Each structure stands twice: as structure tokens, then as C-alpha cells.
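Mind looking over this structure? Questions follow.
All protein chains of the complex are present and in place, except for one that has been dropped.
Letters A and B mark the chains as written, and numbering starts fresh at 1 in each.
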Amino acid sequence: MMVLLLLSMSFEAMDTPNDGGQSITIIGRDIPTDVKKILVFRRTEKDTVYKQVGFFSLLSMKYTDNDSIKDGEKYFYRLGVVFPESTFYYNITKPAVSTAQWFNRTRAAVLMYLILFSALVLLFIQLAKRNPEGLFIRKIPALDAIDEAIGRSTELGKPTFFVHGLMGITDAGTLAAITLLRRVAKKIAEYDTPLLVTNFDPIVMTASQETVKQAYTEAGRPDAYNEKNIIYLTYEQFGYTAGVDGLMAREKPGAIFLQGYFFAESLILAETGHAVGAIQIAGTTATVQLPFFVAACDYVLIGEELLAASSYIGREPVMLGSVKGSDWGKAVLIFIIGAYVTLGTIAGILMSTGRHTLMHIFEKLVSVF
Amino acid sequence: MNFWKRLIRIDRRWIFLLVWIAVTIPLLKPIGLPVNVTPPAKNLYNFVDKQKPADKAVLLIFDFDPSTMPELLPMGVAIMRHCFAKKIPIILYGGLYAPGAGMVEMALREVKSDFPDIKYGRDYVFLGYVPGISLVILSIGESIKGTFRNDYYGNSLDTLPLISKVDNYDGIGVAIDLSGSSLPQLWASYAYQRYGCRIGVGTTAVSAAQYYPWLQTGQFVGMLGGLKGAAEYEKLINMNKIPTGRMAATIGMDAQSIVHLLIVVFIILGNIGYFVIRKAERKG
Partner (left out) sequence: MHISTNPWVWIAAFLTLAIYSFLYKDNPFYKFAEHLFMGLAIGYGAVILWYTSIIPRLWDPLAHGTSPMRFFLFIPIFIGLLTLGIFSKKFTWVIKYPLAIYIGASAGLSVPVTLEAYIFKQVEGTILTRAMVNNWFLGISNAIMFVGVLTTLVYFFFSKEHEGFLGKSARIGIIFIMVAFGASFGYTVMARISLLIGRMQFLLHDWLGIIK
């Protein structure tokens, strides 16, 4: 009986696939369920004695040996299979040699999609550089609200606030917010409403000052620009929040723009803005904070809408091309999901009638991911 | 009408007072509402449980600071109790941010006395903070000794038998990240995708909603979400006759349930008030 069990078992030692070398994997098949443990012994060609290197995993049915393995050297393995009453030794006759692979084949799909996505983005950036007006981006509904909000603020004789988020100038959301600030500042210059811009980051403050100055000049009101209205508060999260809240409570703005990347202070800011009766337009790429803005603000630019809105306004080639490229990348994903689900559903229905071929094909295609 | 107008404009400090009362009374006079265990918590418990027969260790990462301690520390304590009771080797890691090591110390202080036969170096090891975030996760995949060199107490890792046996993810059956931020996604991205180390997560309720897709794809083996998740794990270790200590999360669940009911009442009243006032304004 024991002989039969031993004959049914098999082990194979091979170079660990898709790795950087210095690793050998032993795979086991048909291991009896009453095996208590399996000891792994190893020797090189020059050695005469086997040394224990580890324990074979009975859960995953494999052992990965990367204990001082040298690439190119032959390693011989012996396994000590421990039963409740005896131990048997199994020699793997064929030696294993570890090598490094240049390419991890399990990531082939990732590489293909990366190439495709990068190509789309680069293509659209080039198209945007040649003809920015030729690339269509639909209008985001919240953009109409900008004029409405500033108009309301002007009628009430109250200032407009633009509150930046808590990330630096390298964040995409902050860059999009600065583009939006230009549009807001230009409108405000035309209506001659006071504008206050609060900043968490000093570099963002510098960029905001330049942006607002330029916007006022474009509107023909360079005299109305006041550098002191674009202020840096503090680099501390709740210090910034307390500062902005205090300004809102004192100045009672008619319109508040909360644009950029926010953290836990998002609801505190939105709530205070709501309490002073301002019309609020928020936009953030921080998905965790979006529920609070949606609950407390009048209009919200959800995630990528903020980036699309700034591309719509600014028509800056890199941002516009990136939005278009990612749009078509999404379209590819929608197609992949739709095609796979259709195939999987048909395969499932056929499987329930006893036909398994299509399901095998489907599962092979899914394993690409 | 005046009632609804006054209700909508109520001073928020009355709301704060009501919430405070709703929290305090159940803590002073416990009701004993049942805690039901959800599949994500059960899956995590079962996955930890099977590390003993697999002869692998659990890597428990304390990626949080005192601001999220009420939700995450009870999870850490419960998982440590589970591992100590079942003699599952556990590597306690102070996390990818500096304050995590202090949280490990607090948990150890609470748990150690109930398990006098647990030996440091053999049954558990405490690794301190090393800067680098994603680089640390990748470096652990190559060698724990190379990444940390010494443990939190300054002992060389060469002197600790557990680390001699478990030097990278191959010896780790599951890495459980306790975090209130997006760090579990980093652990799944680097440790699981690259090295195949299975990841479990204990997270604050703020982040729990965004991790359900990761649970569904199998990138996380199980999840404890917020104080309720911690209470579920406490119930599981209690059901399996493991010393539970004070069960801080379970004690807090009565208060959690009462406050949630109170908030539902507020939402209903607020919405009724909103529609009543809007209707009256349209008429008048």
C-alpha cells in the first residue's frame, strides 16, 4: 500500500519562472493526505552530503529555495516524506539550474496595455498641440454654476473665496484648480467683486498670485489686482482649516470654491461655508472626501471632472491630451469588460447544457489578467 | 411650522450634547446587543488560523497612530491574542510610519500578561520603524534581516530564532495591515502582486467602503472594518475559548448602535423639516 502511495507521488525541481534568478522551485503532485511533513535536502555537484534547507509546503504543494542559490550551478534535491510511522526519501534525479529571466511573462498584458495607453496619451497631446480647439471635451455642468455663483456674490455685495486643497504644485488636482482659478479670477475682475484666495502651500500661493494677476490683466483690470488677497495661512492641516473657517465666519462670502485635494478637513470647510449661506462649488480628486462635498456643497466636480473642467477651460495641450488619452483608455476597458462578460455568460449557459469547451477558452482568456 | 423652522436652525451644540449622552449612557449601563460576524471578518480569522498547520508566520503591521487607535488597536490586540493562543508565530511590525511602534507597545502591554509562556524571539518578534514606505515593502520581500538589521529593542535579528526561520514573504502566510489610510493598497500592490504574500486588512470605517472591490477580487483575504470589525474578531476569539481581555470594541458596540439610531432619527426629522418648509414656502 505504502509502495503504491510512494509511486503515485512525484516531485520536480525547476528554475523559478519569471524571476530575477537565484531561486529554484520544487513542485509536488499526488501527495497522500496522511503525510505529516516533507523535509527538503539539497546538495551541489561538488557536495557528497545532502543538507536540509527547509520544509515543503503541504498547502501550496511547492517549495521555493532561494537560500544562497547561485545562477548557473546544478542543484540536486532529496525530499524526506514523513508519514505517521515512517519516513521515505525521494531523490529528484534531474538537477535544477537557476537562471534570471529578462521578461516576466505574467506581466505581458500589463506591458501591452501600458504601451497602448501611453501611445493614446502621446498621440492626443500631439493633436492638442497642433489644434487644441479641434479636440472635443463635453462641457461639465458645474462650470455654468461658476458664473451664477460669482453673479450672486456680486449682487449681495459679498466677496468670493477660492480655497486651495492641501497638496503641492506637483499634484494634478492642484494644477487643475489653478486653471479654474484663472477663469474665476477673470470673471471676478469683470464684475469687480472682491476675491480672496487661501493657500496651504507657499509655492501654490506664488502660482496663484501669478495666475490671478494674469487673469485681471486679461480682463482689462490690472489696477484692481491686489496681491494681499492671495494669502498663505499655514502648512498645518487643521491650522489651515481653522484659519479658513475664521475668514469665512468674519467675511461671510457669497460664493466659495473648494478646489484641489482635501483630507479630513473637507467636511469642516464645507459645513462652515454652508452655515454662512454661501453658494459652494467643490472639486476634488480625493474620492473619500467626495461624499461630504456632495452632501454640503451646491455643485461638485467629481474626481476626473475637475481635470476635464480645467482642460475645457484652459485647453493646455498636455492636460487636454491626457484627458482625451485616458478617455479612450477607458473605452478600451469598457470594450474588454463587455466582450468578456458576453463570452463568459454564453460559456456559462453552454456549460449548464454540458458543453465545456467555450468555458475552458474563457478561463484561459481571463488568466491573461 | 415654527417647530420645523426652529428644528432646522437648532444650535449644533444641542446635537453634540445628545450624541454625547447617547454614547455615555450605553457605556455606563451596557445593553448587550448581539454582534453578528460577517464573512470578511470570518475569512480573515480562518486564514490566520490555518497558518499553524502551514508552519508560516503572521506579519501584523501597525500602520496607524493614536488618531485612529480606538478602531484599530482592538483589532491588533485581538489578532495578537489569536496568534499567541494558537502558537502561531507572529512578527509585529511598527509600520511604515513612525508612531506605529508605540501602538505595538500598547497592544503588547495589554496582551502579554495573559500568555506567560510566550517567548520573545521564538514566538514573536517586534520590528521597529524604517523609512521608505513602498521600498520597505519590497525590501522585506528580499530579506527582513537586510531591511531592519535590528529589532525594536536593538537586538540583532541574527540572534532571534523566528527571523532565522522567516526572512522574507516566503515564510509569511499572511500580512495583516492595520491602517486608516491607503497603505493596505500598497501592501497588496507590492507584497501580493510581486511576491505572492496574501494580505489581510484591518481598517477604519472611513476607508472600509473603498476596500470591498479589493476583497471581491481576492487581493485581500479578509477585512475588519472599523469598530464593528474589531468586535467581530473579538467575538470569534471568544467563541474559540481564547482569552479575550477587556473586549474594548464589543463594549463600544452598544454605544455605536444607539448613536446610529439617533442619527437616523436626525436625518428623518431633518428631511421632513426640509420638505415641509419647502412646501410652505412654495405655497406662501
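Everything below uses one rule, namely that a residue touches a chain if its C-beta (ideal position, glycine included) is under 8 Å from a C-beta of that chain, and two chains touch if they have at least 3 such contacts.
All values derive from a computational prediction rather than experimental measurement.
The chain that is not drawn here is touched, among residues A:Phe83, A:Tyr191, A:Phe263 or A:Tyr340, by A:Tyr340. Among B:Tyr169, B:Tyr190 or B:Tyr233, the one in contact with the hidden chain is B:Tyr190. The chain omitted from view is touched by exactly one of A:Lys46, A:Arg138 or A:Lys228, namely A:Arg138.
Against the chain not shown here, subunit B presents residues 13, 16, 19-20, 23-24, 27-28, 67-71, 98-99, 128-131, 134, 138, 149-150, 185, 188-190, 192-194, 204-206, 208-210, 213-214, 216-219, 225-228, 246, 248, 251-252, 255-256, 259-260, 263. One chain is missing from the display, and on subunit A it is touched by residues 107, 109-111, 113-114, 136-138, 236, 238-239, 288, 290-292, 294-295, 302-305, 308, 323-324, 327-328, 330-331, 333-334, 336-338, 340-341, 344-345, 348-349, 351-352, 359, 363, 366, 369.
Convention: only the chains that are shown with their structure count from here on.
Averaged Cα coordinates give subunit A a centre that lies 23 Å from the centre of subunit B.
Of all residues in subunit B, those touching subunit A in their complex are 50, 53-56, 170, 206-207, 210. Residue ranges on subunit A touching subunit B, taken from their complex, read 37, 55, 57-59, 64, 66, 287-288.
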